[in-house]
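Notes follow the structure.
All protein chains of the complex are present and in place, except for one that has been dropped.
Moving on, here comes chain A:
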Amino acid sequence: MVRQLLTDFEDVEEVNKQLDTMGYNIGIRLIDDFLSKANVTRCSEFRETADVIAKIGFKMFLGVTATVSNWNADFTECSLVLDDNPLVDFVELPETCQGLYYCNVLCGVIRGALEMVSMRTEVKWARDMLRGDDAYELRLKLIEHVAEEYPYKDDD
């Protein structure tokens, strides 16, 4: 699919964006699947959320685990380092695609899933082995908690 997108768009940045959008659309549905199977309670803080994604989420969907690290001072930003990445089996990036984030779908999935549980986030790849780094590291940043909106006001 990534290969086809590259053929259709020819611009690596555009492909990155498409992958992120597709991931987002998948994520907003995947969260229901996760919540129905994972038996987790509501996370009280972002630290817990990151742990749940790393230990339970990744395991459930991709069969791998991630470690959480590199928290910033107020615990709104952290890194998720994957111990393995099944999306990239048999994949090599040619020279013409050096700006590509092959696994950008994952960023969108996490962002979409978290938005459905009221967290607006930014998810980016910090390290990508297909681009020559030594690990797969996602940088997860909480932008804000979004208050849940109810369609009817109580006092109307």
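Everything below uses one rule, namely that a contact is a pair of C-beta atoms (placed from the backbone, for glycine too) under 8 Å apart; a residue touches a chain by one contact, two chains touch by 3 or more; residues count from 1.
Note that in this section contacts and distances are computed from a predicted model.
K.L.:
Given the options "YbaK/aminoacyl-tRNA synthetase-associated domain-containing protein", "Trafficking protein particle complex subunit 6B", "Glutathione S-transferase" or "AP-5 complex subunit sigma-1", say which is the protein name UniProt records for the missing chain.
P.N.:
In UniProt, the chain that is not shown appears as "Trafficking protein particle complex subunit 6B".
K.L.:
Would you mind spotting which of A:Leu62, A:Val81 or A:Cys97 touches the chain that isn't drawn?
P.N.:
The missing chain is touched by A:Leu62.
K.L.:
Footprint of the hidden chain on chain A, which residues?
P.N.:
1, 3-4, 8, 18, 21-22, 25-26, 29-30, 33, 60-63, 86, 89-90, 105, 109
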